[in-house]
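Complex shown without one protein chain; remaining protein chains in place.
On to chain A.
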Amino acid sequence: MGVVHAKSKTPGDEIIETRILDTSSLKARVDRIHVQGLQRTKDDFVQAAVAPLMEVTEMNNLFLTVNEVRNTLGQLACFKSVAVGIDVSGTTPDGVEVWFYVEELKRHRGGFKAQGGNNEGSCGIGFDSVNFKGRGEKASFSYEYGTRKTASFALDVSKPLVDLGCSKLAASAFSTNSISPSSLFRLTSRGLSLGLDLFPFWDVQHRVSWDGCWRDLNCMSIDTPFSVREEAGHSLKSGLRYSVSKDSRDSKMLPTEGTLWRLSSEASGFGGDVGFLQHGFDYQANFRVLGNLVGQVGLSGNVQYQTPWQTSMSLKAPQICDRCFMGGPLDVRGFRINGAGPHADAAALGASTKLAYGAHIYFPMPGISHYGFSDSFRFHAFATAGHIGELQEKPNFEELRHTLRQNLRASCGIGMVLRLGDMARLELNYALPMIWQNGDQRQRGFQLGIGVDYL
């Protein structure tokens, strides 16, 4: 920004004059802001979003701020499209007028969907109401019924807080019914959740949330091993969670540059009968190695433990539905889903601590241009590894090294990655488990995986 190429045209399309204008020294004062196309959206709500423009004094700054405001308007999730126009106002010497042309989203939307996952297929209905009171409020309801008689519903209500940047307040009530074939249990969770998203500075997202959840854990069959059976029953978990993340990647599923980091902490035990602390982190960095070759390294870890206070309140330690699992076609590859880690018979028991590493080299299909399909398709070679196990209380360095070495799993392989609209990722890999431990469920050979989270 800083240089404007201005062209004036005659009706005959003949270019008469081209001037290069240096805007860095130009002053600007926003005299008037027009927002066209508003129907049910309330004025004060839009006014708050465009307010930063009124403080602009320089032309350069104006362009940047206009762009920011346009993004803010886009993120309110009220408008289908936002277009901008800038013109001189003529009333004051440096005066400009800014025009926003918006198109509002329909008030109600409904839909029907059918989907297939790893465990089951399901179909469902959904209903959305966007911007229903004119200040960006959104309510959505969805209901899904699966082939294994699992039914879930969710009711979400959210409201953007324009005065606080792109912050958002959200509340939801949910009931989900899921099965875990790798651990042979069936879980019904019902609960409430309240969350606040904040973006105070540097594009860092902060999220504070509270979840209150009633879990009903049941054995899936008579073959469920006793160590899973012991955890069956009702429990109530109330937890405060805080997470902070920054994502500068150019794509979530097949990035070529940028990094993601995320730290999260959760403390539960304020009410309810489950209490523990959980800390997790994720890191991913992407960089161009050579031409179209993209390198990616990922690191993710999680640790759970009980504080003496939580133990003294005789709160339950993390249950099998809370614990960390490892292995799968998008995790430490070469193992079945949750196949790395402690097992009882063939059921994964999970552990309290895990640390996983992954490294990829991505390359496009040779001979195909960089655009279109090949943009969402890559070959990759990967190496993944991880430790999963129980951490001793107050481990010293020697012990820690010993524990880590004892619990090491590693694999490598090659495969194909397909990005599904940047919402999910499909991988077909040939994976070779290299290091494993007794009881692990390995899967040597081809593995197909689809999912949102990947290592």
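Following the convention adopted for this analysis, contacts are C-beta pairs under 8 Å (C-beta built on N, C-alpha and C of every residue); 3 or more make two chains touch, one makes a residue touch a chain; residues count from 1.
Basically, contacts and distances are computed from a predicted model.
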Protein name as given in UniProt for the chain not displayed, "Ribonuclease", "Cullin family profile domain-containing protein", "Metaxin 2" or "General transcription and DNA repair factor IIH subunit TFB4": "Metaxin 2"
Listed residues A:N218, A:S248 or A:T311, member touching the removed chain: A:N218
Contact with the hidden chain (one of A:G272, A:G386 or A:G449): A:G272
Candidates A:K42, A:R207, A:R229 or A:K252 - the one touching the absent chain: A:R229
Residues belonging to chain A that touch the chain removed from view: 214, 217-219, 222, 226, 229-234, 236, 271-273
